[in-house]
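Incomplete set of chains, arranged as in the complex.
We just call them A and B in the order they show up, numbering each chain from 1.
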Amino acid sequence: MDFSLGEGQTMLRTTARDFLTSECPKKLVREMEQDEKGYPPALWQKMAEMGWLGLVVPEAYGGMGLGYLDLAVLLQEAGRFCLPAPFFSSVVLGGLTIMAAGSASQKQELLPKLAEGKAILTLSLSEPEGYYTAGVRTTATPATDGWSLSGTKLFVTDAHIADYIICPAQTPEGLGLFLVDRNAPGVTCSLLKTISGDKQCSVVLDKVQVSSAGALGEPGKGKNYLDKVMPAVLMAKCAEMLGGAEQVLEMSLTYARERVQFGRPIGSFQAVQHHCANMAIALEGLRYITYKVAWLLDEGLPCATEAAIAKAYASDAYQQIAWLGASVHASIGFTVDHDLPLYYRRAKAAEVAFGDAFYHQELVAQAAGF
Amino acid sequence: MDFRFTAEQEHFRQEVRAFLEEQLKAGIFKPQVNAWTHGYGPELARRTATRGWIGLTWPKEYGGGGKGYLERVIFTEEFLRCGAPMDFMIGDRQVGPTLLAFGTEAQKRFFLPRIVRGEIRFCIGMSEPQAGSDLSAVKTRAAADGDSFIINGQKLWTSAAHVSDYVYLLARTNPDTAIPAARTLSDFIVDLKLPGITIVPVVDMTGGHMWNEVFFDSVRVPGSALVGQKDRGFYQHMAILDHERSGMERLMGNYPLLTAISRYVRDTHVAGAPLCQKEWVRHLLADLLVKYEVGKSLIYRVAWLIDQKDDSAAGRIELTRSTCIAKAFGTRYEQALDKAAARILGPGTLLAEGAEWAPLAGMASLAYLYSPAHTTQAGTHEILLNVIATRGLGLPAR
C-alpha cells in the first residue's frame, strides 16, 4: 500500500494551485456566475496551453496521456477554487465518453480539438422522466444518411457553450449515443436559473438531423458505454467535492482562530472545536475513498461498486461539511459577498449530480446481493 | 390540563383567517416564504391595525388589545400560514413589551399608540461586527452631552433597517473599561431620519435584502431617547429576549413549504404511482408531521406560560428554559423540513424561483439557501443550547 501521491501528482497540484491562485480569484468566480457564458475564454485557452484539457487524452490524440489520479488531483484544485470553466463537462463528461465510445476516426476528429480547447463537449444524463439510461425518452429515428433526434434533456451542464452535446437516445436497436451539434437546426438550448453556481441547461431536440458519423460507437450499445465511463465520472465529481470540502474546512479553521467573542477565539469553544473535528472526520474518509477509485481506474480494475460507494459517501459528507462550515461562520457566512455560499451552493449541486447518496446506496445494496 | 382553544379564540382565528383571505383577494399582499422576515407591507399593517390586532397583548390604555399571548399565537399562526408580511412584528413583539416594562410614561404614550396604529416600524440595533453572540462586546458609543447623547459606531445584521422608522439601539454609555462590559450598555430609541445615520444593505446568499449595516456618525439624540435605566441596557435586553424566542416563527415560517411538498408527493407520479407511496417518502414526511405537532405543543405552552405572568425567579427561569427549548426545537424542525424537501426534489432543488421546470415554484431552493441562517437569528443554536444548560438546567457556566 502507498497512500502518498507520486512526484508528478504533487507537482501538478502545486502548479495548479499556483495557477488558480493568480488566475482564478473569487472575484472572477462571482463575475462568472453572473456572466451569460459562465467562463473566461482567455483562462480556458491558458488551461489548454498547460495541457490540462488533454490531461487524460492519449498522446496519440494530442493529449498528455496521464492517469486518473492526475485527473483527481487537478479536479480537487478545480473544486477548491470553484473553477468557472467547462472543464468537468468537456474533459470528463465529453472526453471520457468519446474515449470510451468513439470510433478511431471520431477520436481523431474530436480529441485533439478538445485538448486544444477548440471544441467544448458535454454529455446529457437527465430528462424530465429521470436520470441515467432508464429515464431516456428521447428518440433517434433512422433517417436518410443518419438519424433524427427528438426529445428534451435537462440539467445539461454547459450545453449553452458546448460545440457538441452527447445525447443518449432510444434507437430501434436500443440506447445509442449521439453527437449533437449545438448549432444544428432544431436544437433549443436554454439556461436554467439555478442556485448551483455552474451553468445548467435544458436542451430541446426537435427532429435534429445527425449524420451517420454522429452516432458514437454502435447504436444499441449506449448503456455499455455509459456504464463504462460512469465510475470515472463519479470519481471525478468526488475529487471536485473533496477539494471544495477541504477549502470549507480551511476557511472555517481560519475564521475560528481569528474571530473573537467573549474574549477568546471562537475556535477555543468546545462546540466550535467539535464542529471542526466532525468536518475533518468526514473529509478524511472522502479523501481516500476517492483516491482509491482513481487508483482502481488507473490499474484498469473494475470499480463500479467502489465508485458508487465513493459517491454515496461524498454526497452526504460534503453536505455535512458545508453545513458545519456554515454553523462555524454563522451570519457572516450567509452574506452574498462571503466565499462560504459559493461552496454551500455547490455542495448541493454536487450532492445531486450523477445520483445522490440514496441512489448509490441502492447500487451498493444490489452489489451486496440484497 | 386543557389542549383546546376557547370558543372565542377559535372565533378569533376564523376572523384573522377571513381578514387575510380578503386582503389577499384585494391584492394587498403577495404570499411569500419567509414573509415574516423579508416581507414589507405597510398597507396590510394599517389594515391589520384597524382591526386592533397590533399590540394585541398590551394594556388597553395604550391602545392595546388587552388579550393574552395565546391570542397572539393564533394571530401569528394565521399570518405565517399564508405567508403574509409582518413588518410590524418588531414593534409588536419586542419594542412594545420593552417599553411597557422599562419605558417612561411619555415614551409609552408616544410610541405605543403609533405602533398599534401600524404607523411606525422598528428595527433592532444589537449586533456589531465584533459583537455577535457576545453582546457585551458592543462598541457603539453614546456619550452624554448635556441633556443629549452623541452616538458613534456601527451596527450589523440590522434586519429591515431600510424600511424602518426607528432603531432600538444598544450602545455603550460608560467608557470605563474596568467595569464589566454588561454594566456599561444602555437602550435607546433612535429616529432613523436623524442626520449622521447611514444605512448600507447587506445582501444575503439568496440575493435577498433583509440585513443592513447601520452607521452612526455623531448622531445627536435627546435624553428622552434613553429607554429604562442608564447602563442597564444589557439586562433589559436579556429580560425581554424571551419574547423574541417565543413565537411560532421558527415552526411555521416555512409552513408554505410543508404544504407544497405534501401536495407534491401526492400529485407527482413516478413509474405510475404517487411519490408518497414510496416508503422512504412516507416516513420522511410523517416524521415531519410528528415533529410539527410536538413543536406546536411547545409553542402553545410558552404562550400559556407568558399569560401566567409568574414573575418569581423560578418562573422566569422556567420561561427562559421553555422559550429556548421551543426555539431550538423549531429551528431543527425547519432544517429537517428544508432537508426533506431537498431530498425529495433531488436536482429539482437547484432550480430557483422563476426557472423553467422548477418544482414548488423554486420554494425548496430558497429554503435550502436560508436553512443555515435560521440557526443564527436571536442567538446561534450553540448559544441557545448554552442558555438551556446553564440558566435552564442549572449547570455551572464554568
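Here are a few things to note about the model shown:
In this section, a residue touches a chain if its C-beta (ideal position, glycine included) is under 8 Å from a C-beta of that chain, and two chains touch if they have at least 3 such contacts.
Just so it is clear, the structure is predicted and the values come from calculations on it, not from any experiment.
This complex, considered in full, has protein chain stoichiometry A x2, B x2.
One rule holds in what follows: only the chains that are shown with their structure count from here on.
Subunit A and subunit B have Cα centroids lying 40 Å from one another.
Within the complex, the subunit A residues that touch subunit B are 126, 128, 130-131, 154-155, 190, 192-196, 200, 202, 260-263, 266, 269, 271-272, 323, 326-327, 330-331, 333-338, 341, 344-345, 348-349, 352-353, 356, 358. Of all the residues in subunit B, the ones that touch subunit A in their complex are 127, 130-134, 136-137, 157, 202-205, 207, 211, 270, 280, 342-343, 346-347, 349-358, 365, 368-369, 372-373, 375-376, 380-382, 385.
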